Structures are given as structure tokens and as C-alpha cells.
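Heads up: the structure comes next, in C-alpha cells.
Shown here: the complex without one of its protein chains, the others still in place.
Up next, subunit A:
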Amino acid sequence: MLIAILIGFVFALFLAFAGKFFKGKLSILISLIPLGLFIYFLQYIPNIASNQIVTESQQWIPSFGVNLDFRLDGLAMLFSLMITGIGTLVFAYTSSYLKGHVYLDRFYAYLLVFMASMLGLVLSDNIISLFIFWELTSISSFFLIGFNNTNPDSRRSAQTALAVTGIGGLLFLAGALILGSIAGTYQISEMIPLSEMIAGNAHYVLAVALIFGAAFTKSAQFPFHFWLPGAMKAPTPVSTYLHSATMVKAGIYLLFRLTPVLGGQEFWNTTLLIVGAVTMFYAAFHTLFRTDLKGILAYSTIAALGILTFLIGLGTHEALLAAGMFILVHALYKATLFLMTGAIDQGTKTRDVTVLSGLRKVMLPIAIAGILAAISNAGIPPSVGFLGKDLIYESTLNFNHSAIFLTGLAVATNVLIAYAGYVTGVKPFIGKLPTGMEHVDYPPLLIWLPPIILGVLGFVFGMFPSLVQESLIKPILTSVGRDPSQVHLKIWHGFTPILGLSVLTISLGLLVYFLWKPTKSKEDFIERFEKFSPKHILESLAVLFEKASDLWTRIFQNGYLRNYISVIIVFLVGLVSLTLLENTTYRIDYSSFSRLTIYEVVTLAIMIMSIGFAVFTKSRLAAVAATGVMGYSICLFFVFYSAPDLAMTQFTIDTLTVILFVLVLYKLPKYLKLSDYKTRVKDTVISIAFGGLITILALEVLAQPVNEEISNYYAENAYILAHGKNVVNVILVDFRGTDTMVEISVLAIAAIGVFGLLKLRLKSSERKQK
């Protein structure tokens, strides 16, 4: 399975080098990768149907409990098949949809990375590796959404999507770590038996809230839903792939996956129920006011995601079954609708639903696909959508609390979703063909075949539910720890209240469709409430952040080196003196002091003199020379206290520092203006505070008992183990040689930095002179 996941990444990398071969007609060949993976996963169907779980484990960072553990169970199977199956169709569709695009190879590389990350996400059993794949999907979807990078709107939506899902990713990491430390393992399958213990932990609510944050941002739940309509700026294959089967379902997947671990608690269920209900109704209501095909689909997708969250929140046996079924149903019809939209957009160059009509005359196969999807979407038998809707009503009706209200809400949402399906899947194809669209090109095979396949599948599964019942739907329940033996999917249950609700939904949906016409003015009307939308609020927050960071930068990063130094020093003094004031007993250990000798007194006198000279001189060079004298005097102290190595190094360093200073300062003009009195007083205070702090620290260090174990070890073993008598050097090149290795690398990097900065500036100034 590791190879199945990695192949996408590897081939994406390969495309980076050999992309130009796959830009032309060969691009269709890339679809063989998802197709191969689809077949690969299909072969495990018998295992899954007989409740065998396929696992595979690779050690990664075993000391942290982070491993690449892959686990293919019912839930993972459903998602893997959707990712690779719909992936195959999207890949094939793309080769025609973006034919001749300059960056087609790049597009495929992004798509492959995305697909591979998605597979890794649904197959990971380790919550940390799941997180890593989760982040990879955010990053790769950023590139996909912003694929038309010359369009500022597109870039903006990509950024919004990345920001929202990225914040969710951070929350996920925090939640995963808390969950892992509560459970003592990062394996999700190992957490399931511990669910009671986890629920009893004091941090349970925090962990769940963080995971909710991740799932709600990814799955576009209110109030984070706004990135999804924005993401419609992406090319249609991307919208199809991201919003029907993969990206946005990742949050749902996470909730599903963690239901046996975290579910069954009031906080879990109530939150999901409320958020899901608000999202589904809010988004379904919004579909009424959109005129862009993709906009309508975006909101109906959000509503579908809301339904899924809502169902997981119900958490009953029937609800989870309904959710599992609805994931499949939604993926099939939503992908069809998106692919159909792409075909219409490509043919007519518009997606405005108020203009489009009668297109069946020019693109019949697309019309068939669209109508099939609309039927499944509305839940009309014998489509699979009917089964999905049935299960939803069954779970709300049998819920033990305010069942009528919940059912009513579900019906209302489904009516609006059905309306959205009619508007997008039926309306563009019926009625009179508007003038100017008679000569729309007939769509090529690769454009109309994928939506037809998906649309037909929706009916095949609906008429023969046994096809998916044993192999997919039952194992989903097993994988969340429920007993699937009572599941019998069928179209005809007899005259039950559920059937009545279904009929009601379908007919009300039709009624809304005939009575309500989407117009531009209605869209403008809803735009007026934009000020109160979460999107607007979050955007203003972002602007606020920008301003705050701007202010911050202006104060602290103002470009004056002297300010940087004083900020650093003041901060350090403040921080260290706070600790010193709080928990230090001041005692000076006079006994450890050695007696003052005459050379020390003389050196000290020289130091004081050079300090005075450095402070009061009017010439920069003289001040630099005076600090050089200071440095040499310190070297002398090293010599007095038998640290010749240190002295030598300090001596050479001081020499070079003075040379550097001279080089820089020599070219500067003489002191033009001395800093004013106030600044000088301020600087004096800072300097004295810093000097005082260092003195206190030095005295404190002296008073601490010294641990001599390490230094004794080095002294004893320097000759025995490393053949050297100079302990300092042996430590540098042998005992701690790796440190030195890294240090010289850092030195080299610093030199390259200096070289790069100065040479670049030179070049630009040279250019100006020319």
C-alpha cells in the first residue's frame, strides 16, 4: 500500500522533468495511474466483504510512536475507490478539457500529488501520518485552486482556501497530539478500545474541539464554508475532484473515523448536530440566490457536507449507515454535475443559468448525464439517491429526540438541494436553444463519457443495491464498530411514512423549481448581506492582522541597527533580571576569588582607559581601535588564567574584527552629527544595565557548584581514546566533531549570505549607473 500511495508522488516528480512528453496526446496515459490504483484496490473487495482488514506497517519514527501504518477497512475502501475511480475519470476528462494548455504537465503533477495525499490520508491508521497527508492535501489543493495563476481572483481564492484549511491543519495537529497523549498511542485502531477512558479525560473536550476545528474547516462547515464557493475559480476538473469525492470529504472522513474513538458523548453529538444542521440549511437556502452553475453546485455541496456532519452527529446506527451511503451517492451525482458544468462552460463559454437552455440539441450526451445526476440528486427512484434519502429520513425519524423537527429540517434541506439539482442538471438542457448557441461544438468523447459513466453508475447501484451492500456499505459500519447484519438496502419498503417524505421532497423540489427563477437581481439582493457573513468578518480580521503586523514591523524592524541592538539588549536584560529578581539568593563566594596580581591591575587599567577613550573620542577609527585594545586585554586575562587556546582565538578574531570595522568605517565621512544628549543618556542607561547584568550573572555562575564529571571525562580520555593531549582541540575535532562540522557549515552559509547580499546590491547599483 505504501507503494500505491507513493507512486503518485514519484510520478509527479517525474513529470517535473519529463513533463513535456506528456503535454500533448500522451497526457491521457497519465490516467492509467489512477486506473491501476483503482484496480489494485478493487482486488481487496473480497477481503473487505468478509470483514478482513488489510494492514501494512512501516517504521518511521518509532521512538515517537509515529509510523506509516496503513489500514484498509470498509471506510478506507470506499474512499480509496472514490479517489482512484473518480480520479481516473477526472484525469481522462482533463486531458481533453485542458488540451494544449501550456502547463498541462504541471496540472497533472499537482493532481497526482493531491490524489496520493488523499489516499495516504484515508489509509493512514497513525494519526500523525494522517495529519501529514492532511496537510499535503491542503498544500496541493492550493496549487490546484490557484492553477490559473494569472487571474488575481483565482490566486485570492487559493490563498483563502489555504488559510482556512491551514488553520484547520494546525488545530488538527494540536488535537492529534492531545489525543495521542491521552491514549498513549497514535494508532487510531488502538484508541478504539480506550474510548471510555478518553472520554473521561479532563482534556477530552479540548481534543474534540480541536479536531472539530480541523474537520469543519476542511469540510467547509459554517462558519468556515466560504472558502469552498471561492475555490470554484479552479478549472472544472479540480472542482469535480476536490468537491465531490476528495478534499472536502476529508473532514467528514476524519469525523467518521474518530466516531468510535470520540463519539457517543454529548459534546460530540450535539456540536456536530447543530453545526451540521446550520450548515446544511444555510447553504441549501443560499442555492436559491445563485445564478452561476458552479456557484449553485458549491452551495449544494456545502449543504451535502452539512447533512453528513448532521448524520454523524445523530450518531445512531441508521444515521451512520445513511452517512456512509450518502457519501457514495453524493460523490456520484456531484461529480457528474461538475463534469457536465465543465462541458457546458467549454462549449458555450458561460455558466450563467439564466441564459442557458435547450442545450440538449447540441450536446445530447451531456444532457443525459446531467438529467441522470439531477434525478439521483433529487432522490427519485430507481436512482441510488433515493436509497440515500430514504436512509436519512429513517435515521431522523427514529431519533429519540425532537424527531419531527430534525426530519422537517432534513426535508427542507433536501427540497432545496433537489431544486439545485433541477436547476443545474435539467434547466440548461430543456426549453428553447437561445440564439447564438446553435453552433456550439459537439463535446468530444473524453468530455461526455466520464459524466455518463458516473450518472449511469448512480442508477445501476440504485437498481441493484446488492452490488455495494456487502462490499462497501456494510464494511463501513463494521469499521466504525457497529453491527451491520441488519442492513438491507432496497428500493421498495412498502407504503411507509418515509416513502411519503420522499415523495414530498421530490414534488416540493419540483414546485420550487417551477415557481422560483434564479435571477441576477436575487443574487444582488443576497450580496447585500455579505457584510454580516463569516467571510467578510474573517477577511476584516485578516486586514487587522496585517495592520498590526505592519505597525509591529515599523516599530521593531525599522532598519536602524542601533535600535535592533537596544531592543535585543533591553529585552534580554528585562527577561533575565526578572528571573534573577524572583529566585536567586545573592551571595558572592569570595573564597573562590584568586588574589589580585600586578599584571592584572595593569591590564585592568589599560582596559578602563581604552573604554574611556572609545566613549569620548571624536573619531570612529579611534573608537574601533580602542575596542580592539579592550579585546586584546581580555586575551591577556585568558593567558593569565591558563586558557591559551581561547586567548589565541580571541586574539585573531579581535584583529580581524578591527580590520572589518576599519574597512567599513574608513569610507564613511567623519562624524557629522553627534547623537543628542537624550539619546546618549538612554544609551548609557542601557549599557550600564547590560554590563551590570553580565557582572551579576558571572558572579552567580561562580557561586554555583561546578559539575566536573564531564570535564574530567574529557581530560582523562583525550589521550586514550583520541590520541591527543590538547583537550580543547580533541573536543572540537573528535568528541564533539559533529558539532564542529555543523558550525563550519553555518560559517560557510554566513559567508555565502554576506557575499550574496553585497554582490547583489553592487550589481543593482552598477545597473543604475549604466
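Note that in this section a residue touches a chain if its C-beta (ideal position, glycine included) is under 8 Å from a C-beta of that chain, and two chains touch if they have at least 3 such contacts; residues count from 1.
The rule is simple: contacts and distances are computed from a predicted model.
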item: Per UniProt, the name of the complex member that is left out, chosen from "Phosphate transport ATP-binding protein PstB", "siroheme decarboxylase", "Spore germination protein" or "Na+/H+ antiporter subunit B"; value: "Na+/H+ antiporter subunit B"
item: Residue among A:Ile39, A:Ile61, A:Met197 or A:Val664 that touches the chain left out of view; value: A:Val664
item: Option touching the unshown chain, where A:Val503, A:Ala622, A:Ala698 or A:Val754 are the choices; value: A:Val754
item: Among A:Ile653, A:Val681, A:Ala698 or A:Ala715, the residue in touch with the chain that has been omitted; value: A:Ile653
item: Missing-partner contacts on subunit A, residue numbers; value: 644-645, 648-649, 652-653, 655-656, 659-660, 663-664, 666-667, 721-726, 728-730, 732-734, 737-738, 740-741, 744-745, 747-748, 750-752, 754-755, 758-759, 761-762
